[in-house]
Every structure is written in C-alpha cells, then in structure tokens.
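What follows is a single structure, written as structure tokens, with notes after it.
For this depiction, one protein chain was excluded, whereas all remaining protein chains were kept in their positions.
The first chain written gets the first letter, and so on, giving A, B and C; residue counts start at 1 in each chain.
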Amino acid sequence: MRAFVMEGIGRVAVKDKPVPEPGPTDAVVRTTAALICTSDCHTVRGAIGDRHDLTLGHESVGIVYRLGSAVTGFREGQRVAVNAITPCYVCDNCLRGYPSQCTQPLGGWKFANVRDGAMAEYFLVNQAMANLAPIPDAVPDDRAVYACDMMSTGFMAAEHANIPLGGSVAVFGGGPVGLMAVQGAKLLGAGEVIAVETVPARQTLARRFGADAIVDFAKVDPVAEIRRRTGGVGVDASIEALGAEETFMNCIRATRPGGTISNVGYHGAGDYVRIPRLDWGVGMNDTTIRTGLCPGGRERMSRLLRFLETGRVDPTPMTTHRFPFADVEAAFRLMDRKEDGIIKPLIEFAR
Amino acid sequence: MRAFVMEGIGRVAVKDKPVPEPGPTDAVVRTTAALICTSDCHTVRGAIGDRHDLTLGHESVGIVYRLGSAVTGFREGQRVAVNAITPCYVCDNCLRGYPSQCTQPLGGWKFANVRDGAMAEYFLVNQAMANLAPIPDAVPDDRAVYACDMMSTGFMAAEHANIPLGGSVAVFGGGPVGLMAVQGAKLLGAGEVIAVETVPARQTLARRFGADAIVDFAKVDPVAEIRRRTGGVGVDASIEALGAEETFMNCIRATRPGGTISNVGYHGAGDYVRIPRLDWGVGMNDTTIRTGLCPGGRERMSRLLRFLETGRVDPTPMTTHRFPFADVEAAFRLMDRKEDGIIKPLIEFAR
Amino acid sequence: MRAFVMEGIGRVAVKDKPVPEPGPTDAVVRTTAALICTSDCHTVRGAIGDRHDLTLGHESVGIVYRLGSAVTGFREGQRVAVNAITPCYVCDNCLRGYPSQCTQPLGGWKFANVRDGAMAEYFLVNQAMANLAPIPDAVPDDRAVYACDMMSTGFMAAEHANIPLGGSVAVFGGGPVGLMAVQGAKLLGAGEVIAVETVPARQTLARRFGADAIVDFAKVDPVAEIRRRTGGVGVDASIEALGAEETFMNCIRATRPGGTISNVGYHGAGDYVRIPRLDWGVGMNDTTIRTGLCPGGRERMSRLLRFLETGRVDPTPMTTHRFPFADVEAAFRLMDRKEDGIIKPLIEFAR
Partner (left out) sequence: MRAFVMEGIGRVAVKDKPVPEPGPTDAVVRTTAALICTSDCHTVRGAIGDRHDLTLGHESVGIVYRLGSAVTGFREGQRVAVNAITPCYVCDNCLRGYPSQCTQPLGGWKFANVRDGAMAEYFLVNQAMANLAPIPDAVPDDRAVYACDMMSTGFMAAEHANIPLGGSVAVFGGGPVGLMAVQGAKLLGAGEVIAVETVPARQTLARRFGADAIVDFAKVDPVAEIRRRTGGVGVDASIEALGAEETFMNCIRATRPGGTISNVGYHGAGDYVRIPRLDWGVGMNDTTIRTGLCPGGRERMSRLLRFLETGRVDPTPMTTHRFPFADVEAAFRLMDRKEDGIIKPLIEFAR
C-alpha cells in the first residue's frame, strides 16, 4: 500500500509499506477520506523529535478491512471513523478517566507519534472495539472525518470551559480548532461568544459557527475590548485555541474571577508559559486553568456524528481544498505554508 | 476603644478609635481572641498599597455587642466567630457562587483591606446574618479562632484539589495554611499525604495533622522524591501553600496528567508566575490549576466548628505563643520576623 | 392600588390594597406586564392550603417605584424583572447553594405563598439587591416576563439533566415549562430532543423550540418508542415537566443506566410517587434523580435576558392570549380551565 510518511525532520514522501496485520484486539481500516492537520506540519518540523518513515496523519475515516480475533460487534466492510486519539482503555490513566493520557502524558496520541498514522491506504487501529465508530448512513465520509479531531478537540475546549447557561466566552484563535470551539460554546449554551481573530475569512466562518462578536486583535487590544463588551468584568470563560504564550496570558487577563481558562492550544515554544500574576488575582481569584487533548472513543464519536447526521453542525465550510491522495504532498505543502487561504485540505482516496 | 492599626507602610501602633456603629444589616462584635496572620505583615510592608490608621487583623472571635436594625436570628451577648472574608452575598460574583470575589477580584476580603480589621476591642461585621457564626458551647475561643482563616483556607486548598479517594497529595509549604491543607487532605480521604517542608517543628506538626511522609526540600529534590514515592507518575494532586513561583512550578512538575494543582499561596512578587511548559504537557495534559481565597459564611463556619466541637480536628498545637492585646505590637514583630519558632500567636482580650 | 387576590379556596377577586412600603433591603415595583401560571390555579384550588386575600402571581416585570434605605446599585424608574423565587441569600440553605430552598423546603417561593404575589399594580421585592434584574433596553416587557419563571424553570430542568454533548433527552410534558425544557436541552447541546406530548399545538411549539422528534403518548407507548429511537438503550436524560406519577415512572423506564431523571413537575397528588423497581436497576443502575425549583437571582436573570436580547430564544409564541389587568379574572378562568388552546395569558398593566 501507499503511505504518506515523514522520512526525517523536514522531509516527507509517499512510500510503499505493507498493509498492517491486526493483533487480537486491533482492526485494519481501508481509508476513504482524511484531513491534514497543522500538527502534522509541526511534527515534520521536529516538534516531537525525529521520526523515520513514520506514516503521518490522524484524521481518517474508511471501511473496516480486517478485524482482530478478539474483536466483536463490528464487521468487515463497515464504514467507520477513528478518532485521532486511540487509548487502550485499560491502563491506570484510562481507568482514572483520562484516556487521552493513556499510560503517560498525551499517551493516547499514538497515530504518527509512537505508531504509523492514518494518512495511508490502510491503517491499524488498536483496541478496536472502543476506537472504531460506525458512521451513520446519512453522513458522507468528507463530513464524518471532522469528528476525528476538529470537532472533538474544539468541542472539548468548550466543555472544559464550564460555561454557565447564557454566559460569555472568548475564543482566542480562529483556526479550525478555534472555529469548532466557537461552535462548541454555542452548542453548550453560551449567551455571548466572542471570537478573537484577524483573518477576514476566518472571521466569517466564526460568525457562521455562532460567534456573536468578532474582536480583531490587529485593530484593538483584545483584552480591553472584551472587558468593554462585558461591562468591565471579563468573560465567564476563555478558550486558548492557538498555543501562544501571549494568547494564553490574554485569556487570563480577559476572564473574570471564578471563571475558567480552557487551554486547547499546543504550546510549542519556550521553557515556560507565563501567568500574569496580578490578573491571576495573585493566585487567589477562584479561576480554573484546564488543559486537555482531543477525547476519543466510539461512544463520544457517536455523539459527534449525530450532530452531523441531523445537520445541526456542518463543519464542511472549513474544507477549503480537496486533493486526491496521489497529491497529498502538494496538499501538505500548502497546509504547511498556510497559503491560498487554506483552512482544512481534504484528501480523497480512490475507491 | 483600642485598635491595632497600620499607620502607614512599615509602621504599626495601638490607637484609640470610636466603637463602630452598625448599619441596618451589620453587627458589632466585642473581641475576645484573635490570631495574627502573616498576611497582616505583608500588608504593613505595603503589599496592597499604603493605608492610614487602618485597623489590622482578620482572625477574631468575640461576643455580639450590637446588631443592625434589619438583623434577625442573633442576639446580643452571643459568642460568634467571623470569617476573614465577609462577602455581601447579593452582588453578581456572590450570586455566581464566588463570594470570596465579592464585587471584584478578592473583594470578599474587606477586613484590614477596604475597611477596619478585627484586631481591636470591637469590630464591625457587614451582612451580619450571613457572616456571624455561633460558636458551640464546647468550643473555647482560642480554638474557634482557627476557623476564621487557617482551617477555612487550608481545607479549601484540599477541597479544590479534587483528591480521589485514597489518592496521593503533595502539600508544598508547612506554614499554618499548609498544615491545615495537610489536615484537610487527610479529612477528605487522601491515601497518601506528602508534606514538603524543611523546618523540623513544622515537619512534626505536619505528621501530627496527618502527613504520611515528609519531603525535606533542603535535602532532596522534592519533585524527584515525590515521583519516586508515586511509582514515577506523580501525585494525583498538589497544593501550593507558600506563594512562591518555584513552589508553584514544582507543583506542576510533581502532578500526574489529569491531576489538579490547587493554589492557595499568595503570590506577592514579580510580574509573572511561570508554568514549566513540558511538565504541563504542552498545555494538553488534562490538568487543572485552581486558585481560591478563604471561603467565609456562617454555614461553612458551622461545619468547621463542628470538627472542633467533636475534637476530630485540633489546630491549637499551632498556637506557639500567647499575648494579651496590650502586647499586640510585640506579637506582631515576632510574627513579622518569624522568630522563636513562631507559628501562630494568639492575642487574648480582657474580659 | 388594585390587586388580584385569592379570597379563599376556590374564590378570586380584584381588590384594593395599599401600595406596599419597602423595608431597608426591599424594593417596590410598579407592574407593567405579568403572566398567569398554572400553579396560581393550583393554589386557588387549595394545593398549599387556604389563604385569605393573598395577592396571586409570581411572573411580573415592571419599573422600580421605591427602594429601601439600604439598597444600592438600582434607581427608581429602572425597568426590572423579578424572578418567581426571591431568596434571602443569607440563610443556611442559601449559603449552602440552594437558594430556592431559602430557610426551608421550597422557601424561596415567597410570592403568593407566604407573602403577597406580583399580580397587582405594585409589588414588594425582598432582598432587592439580589432579586431585581435590570431589563436590557432591547427586550420588551412582554418578552422579559418569560425569564421570571418559564425560562428559568424549564432551563433548570435541562441543566439538572446532565446531558452529555450530543446526547439524547426525552422531555415529558409540553406545557410551557416542558417547552422551555425542550429549548433548554437544545441550548445545552443535546443531540436528540424527544418531546412527549399529544396536543398538536404544543407539538408544533415543541418542534419550534428544538425538539427533533415528537412522541404522541396517546398513539404509542412512549417508553417503547423512546427505546426504539435510541437503539434499545433509552435516553441519556429525561425530564419530568408535568408532575404526574405515571410520567415520572416513564422517565425512569426511558432512561439508560448512568443517566439522569430531572424532575421539575410539581407532584400534587397522593402520598407517594413510585419508582418502578426493576427499571431502576434494583437501586444499582448508576442513575440520578434530581429535583429542583425555579432558580432566581439577578445574575441568573441577566443570563436569561441575554438570550432574549440577542434573539437566540423567543418564548413569545407561547403567549396565546393577552388581557388588560382589568380583565385578569377572565384570564385566570381561561387558564384554570385550559380552554381555547391557552398556553400563557399575558396581563398588561396601564402605563
């Protein structure tokens, strides 16, 4: 089979690899559609260290090709979505209720990290009974694929934000995760969602996904503007969906006492991420800073897919580009350079 | 009446002031016993800015002297404890469930901050119906006075820590709040409480209040030692009870993914408090950083006083010194210099 | 002033009463608009015992007429909404976080219960600083009045239901509270809201407020139908919005293990409300049965009013009838008999 791999830091290629063999609790899926994620770009630049001929990708859907001997409840030929995070569900951290931290920090993240990823004609899924999610008939593959990471991560950001019904939320960062955080905050009953973003196309999408107001940080001080809009007190919750220290600090500055800062951005630079001391109430203002990593698992996936089935959520306006798998390298480069107004490139596999 | 005041930054004195007059919802209490808090020392050094002839103190118990016209449910002559934090209970932040942030960040803290404190022969209590707590007959004043701040703050640190039953907790800092956090963690079902402290007398008290292990940070790297004791994974929760950046960073380093860092220390220095990025799982390790300020209110006070009534908690071993109110300046200086092994000095008022 | 009173069991009238005088912490409001609630009808029939010339009503908005001497933060002439429940916020139950249970079970319910209600030209509001909620300019009175009870109660039903994002909810009863529970479930991220109702006009409103499916209990067994729609397992949460034992039992039968039954219906008959033992998993199925009473307070009201201000929620299609206050008796009789397709009658007061 063909697989899109990281040859080493800074180098990608499409290569031949054998179709994976499932162990007793695994499954192998034949890929039909996938999305490229900016974190793949980070990986190729060396963010998690070097890797050699590791298959990239973690947002893929497809058809069950083979099932391990101990897997029940699924059948070959079934359409399935697989979350970016594939926990074992039997280790201590999984049993504690933190499957994204399976066995170790961020350990649920196996695709394109400790194991071949899902940007290949076939990919292996560990603990298949928990990690394969059937796709409803009414949901096409190019829509279901958004449940794998974008919806799950963005919605988690909103779930962690502990938004009071009718409360106010600021979402910093209008990339695909931030946009889905906007959508998630709206789904969870926020009364006012403020999106902080400067790119016009992303502002437009933020409004489409439910933002009540846009704050353009290139034009105004976002913290001052958020305070102004909230009668001087700040928002009930803020969401960091970028992974930048300044943005994180602005979240703390913009959040009222008793509020929550939900961090979903990957902080990739520096030894430290600073908390502004006074805005943090000298450590006594009853705020919560919560972090998280894309929650996986069939049961959650089925709830996300239901939103797609009923049409209540439609993330496909984020699909700015489509490529056949044969052109995945070109797609990757476009994503890496963030050119041509790209938000999410969809990779389509031949039937 | 006589009151112990801050004349200005660096200067304290005992002065005459008129006995306060209660407004409709206030009460005035005749003081019987009080404790000096290190935060008074910070205040006199200028931590919250200058103050002129402001009465100090926020840990006092006494006898109801006068009640406002709209106050019901209490009677003059009744023994009462008053929490350091006296919220209004009717503003937005109080109604949201964050009374310690009454009207503004840390705004429940009124004594010796925005109003005369409680280290005087008489002191005024706002919103008396919510802020006066009757002291059970079996609890003497020199014991009840610990409910005003030390128990409420230390126990809150443990409540915010979200400790799983039988879980592990590291408490950084063995001052009186840290010691009460140890006691609180034990009360809340921790399976292993690790106190990080180097002063032998405080180590002894930590054991007395329930620590299963002591880590002497002057002898070992506390993070390495905590990891070693927890099979390499870190504790379920850590409590910052000192207010130092290094300690805060160690809390993050010592806490496993999915765990909680409960900050109760007052961070008094620097523009920023840093989070170590990698130990924070690059912002994705499912941890929670929670801050807070001593919760007040009669109902909570009554639950704290119950522990004193039944003897399940006895904080009085922390009373290392006793002074008559006439000698409060000497007591304050001793506390300020942390001399003579002082932990908490009790101030006794003439009957 | 004129007031609509219960003369005794079964008898109502409009009578003259003096305009109330505010105590130090009270306010008096001049009424502009009000809704009649079915619970007023229950009260007149004797549900809470006899009352003599007690003013009815608990869903009113108006203009601040006078403020008590200790009330700050409001001004006379200001437009305000007042929740049906007006807690003191300083008693034990309020301090515990259960203000609707102020001082005693259901004790936050003061209007038309232990004190004159709000269906009069003027009405008194206790603890005014917490219980007066300014109405945004953009929200007319006939819309704001829905925040007083219908939205707060219906949304609470959904908040108590602990709905997982994308989860399934069955709402039993399509009266105004049930309809607002449908709206609340949708606001809080339910993936599938099933309304159980037989009256066509109410079914239509349920769809308008967000129901994905209607189950007509007159045509099908609602439990069987709910199970069928949920793959045999039942819903994640069910809401009892009627106050009938059979409906409550159906909630238990229709809810999957680990789910929540949120009761908001007033159970007015019989000594007992039965739980079907086997459907309750013989007491071991990890379910939660939660009850509640309309949460009040300015802060929550401001969040509810925000939904009206932005237009995200529009409850006014429930206003099936309008009457001048002079005709309140006729309106009451229509509501009592549930004639003419009545859902909510709005009472308008002369300017």
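Heads up, the rule we're going with is that a residue touches a chain if its C-beta (ideal position, glycine included) is under 8 Å from a C-beta of that chain, and two chains touch if they have at least 3 such contacts.
As the structure is a prediction and not an experimental result, all values here were calculated from the model.
The hidden chain makes contact, of the residues B:G10, B:G97 or B:G166, with B:G166. When you scan B:G10, B:G189, B:P324 or B:G341 for touch with the missing chain, the hit is B:G189. Interface note for the absent chain: among C:I9, C:I63 or C:L106, the touching residue is C:L106.
If you put the missing chain back, the residues of chain C touching it would be 92-93, 96-98, 100-101, 104-106, 164, 233, 240, 243, 248, 256-258, 263-268, 270-278, 280-293. Residues touching the missing chain, restricted to chain A, are 23-25, 69-70, 88-92, 94-97, 127, 129-130, 297-300, 302 (touch as defined at the top). Looking at chain B, the residues touching the absent chain are 155, 159, 164-167, 184, 187-189, 191-192, 212, 302-304, 306-307, 310, 312.
We adopt the following convention: only the chains that are shown with their structure count from here on.
Relative orientation of chain B and chain C, expressed as the C-alpha superposition rotation angle, is 180° to the nearest 5. Shared interface positions of chain B, defined as residues touching 2 or more other chains, are 92, 96-97.
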